[in-house]
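Every protein chain of the complex appears in place save one, which is left out.
By written order: A and B. Residues from 1 in each chain.
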Amino acid sequence: MAAKTLIIDGKAVSAEEGATVLQVARDNNVAIPTLCHLEGVYDVGACRLCLVEVAGSTKLQPACTTKISEGMNIQTNSDRLRKYRRLTLELLFAERNHVCAVCVSNGHCELQTLAYSLGLDHVRYDYVFPKWKVDVTHRLFGMDHNRCILCTRCVRVCWHIEGAGTKNVAGRGATARIISDLDQPWGDSESCTECGKCVMACPTGALFHKGATAGEMEHDRDKLEFIVNAREKQQWLP
Amino acid sequence: MLPLLTREKNADRVLRHASGDKRFKILEVHMKKHQFRQDALIEVLHKAQELFGFLEDDLLLFIAAKLKLPPSRVFGVATFYHFFTLKPQGEHTCVVCLGTACYVKGADKIMAAIQEKYRIKAGETTPDNQLSLLTARCIGACGIAPAVTFDGHVAPKLTPEATLEKLNTLI
Partner (left out) sequence: MQLDDLKALVAKHIGARKKIVLRTCMSAGCMSSQADVIKRNLEAEVKAQGREAEVEVRRVGCMGFCGQGPLIGVDGLSAKEKLFEFVKPTDAPAIVASLQGAACDVQVGNPDHPFFARQMRIVRANGGIVDPERIEDYLAVGGYQALHQVLTEMQPSEVVDEITTSGLRGRGGAGFPTGLKWGTVAKSAGAKKYVVCNGDEGDPGAFMDRSVLESDPHIVLEGMAIAAYAVGADQGFLYVRAEYPLAISRLQTAIKQAKALGLLGGGIFESPFNFNIDIRIGAGAFVCGEETALMASVEGKRGTPRPRPPFPAESGLWGCPTLINNVETFANITAIINRGGAWYAGIGTEKSKGTKVFALTGKIKNNGLIEVPMGIPLRQIVEEMGGGAPAGGHIKSVQTGGPSGGCIPAAYLDTPVDYESLTKLGSIMGSGGMVVMDDATNMVEIAKFYMEFCMEESCGKCIPCRAGTAQMFHLLEKITQRRGTARDLAKLEELCDMVRHTSLCGLGQTAPNPVASTLKFFRSEYEALLQPDPFGPRPSVTTQSAEPVTL
């Protein structure tokens, strides 16, 4: 594969053909915020936080799904991008009920961390959405729909890494929600193998280990990467 | 939670339950025509709704089992598309077009008249199961707007009064 040279935030870098803008940026210590991206599963380009400016194109491009090309000139952190990112997070906070203070993931939540780093400290939009359910029927795990941002990371790990297909999205638009099997209580699911990968993958406190109290829940992303390396890349298998 | 091994699997229960109903047979023939291909899911759901009127859980499980798809996928698809309904419908259906052409010609007033008279909202069925009120976003009959479909038949250039009269004769 041929190497390509490109510019990210004014810095000349080179990378292998076929890499995404996000990979190249991270390899070069340029931080681009992401929410729906998860190492090891395919990207869907849904959260739009990783949008970057590419010189010569009027459209913003998602870093996670855009492949690099020779001579690309990329801007990852302009005022305009920061404004859009803040607005995106604001929309998320107004969409469902994220009360961080009592959340199991308080302090370990990607959404919260991003909000702090972008200087978002209040939401100017009206809260327009009703209260969602909390599903604690599963023996080991719980799901609080109020904290779900519909990034579909759980759906993708459950399908593509575990192969169970328990989780999916139902409905559409603002009524879209994550389901288990036929929209059953998670505890009644026949397909769930209780592997816990979805819980590891969740960026917020929407999926959690039962018994964790406020601030206790840490998502074990390293373990997930370990499994992915074994399954997909067959890294340390004989 | 019961141990998974002793509980009868949903799919087994559904297949047992389905064996007594001719409609499941017809549906299965239809799936066979599509070689049980998973990309035929939407065609199969159309056929299922045509046969059963609506898509109940056991029906979705049956389809999932036969097409070898996870139930969550079947449910996800069935709830994505407006055309599929998971609730039983009333004896009669009335679909008011709320597309732009019909809207600027007063479809909202037709809608309001029906809602007031029958005390149901869009997507609901009257308690006596006689009438289901639905909406559409353009049925392609804009040249004769506002249009309303009664039990599958399109009626042109309606007024609130004419619509209520039609419903009166229907029910």
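Definition applied: a contact is a pair of C-beta atoms (placed from the backbone, for glycine too) under 8 Å apart; a residue touches a chain by one contact, two chains touch by 3 or more.
Because the structure is a prediction, the values reported are computed rather than measured.
Undergrad: Going by the stated contact criterion, tell me the shown chains that border the hidden chain.
TA: Hidden chain, whole complex, touched shown chains: A, B.
Undergrad: Taking the entire complex into account, which one of A:19, A:46, A:195 or A:212 touches the absent chain?
TA: Counting the whole complex, the residue in contact with the absent chain is A:46.
Undergrad: Decide which residue listed in B:101, B:120 or B:171 touches the omitted chain of the complex.
TA: If we include the chain that is not displayed, B:101 is the one touching it.
Undergrad: Of the residues listed, B:11, B:26, B:51 or B:144, which one is in contact with the missing chain?
TA: In the complete complex, the chain left out is touched by residue B:144.
Undergrad: For a quick check of understanding: of B:14, B:27, B:94 or B:136, which residue touches the chain that isn't displayed?
TA: Residue touching the absent chain, from the options given: B:136.
Undergrad: Which parts of subunit A face the unshown chain closely enough to count as touching?
TA: 44-48, 51, 59-60, 62, 65-67, 83-84, 87-88, 91-95, 98-100, 112, 115, 120-126, 128-129, 149-150, 169, 171-176
Undergrad: So that we can see where the missing chain sits, which residues of subunit B does it touch?
TA: Those residues of subunit B that touch the unshown chain are 37-43, 45-46, 76-77, 80-84, 98-105, 136-145, 147, 153-156.
The working rule: only the chains that are shown with their structure count from here on.
Undergrad: I'd like to verify one number: the distance from the centre of subunit A to the centre of subunit B, where each centre is the average of its C-alpha atoms, in whole angstrom.
TA: 34
Undergrad: Can you check the complex and tell me which residues of subunit B touch subunit A?
TA: 1, 4, 9-11, 57, 60-61, 69-76, 79-80
Undergrad: What does subunit A use to touch subunit B in their complex?
TA: Interface residues on the subunit A side: 139, 159, 164-172, 179-183, 187-188, 190-191.
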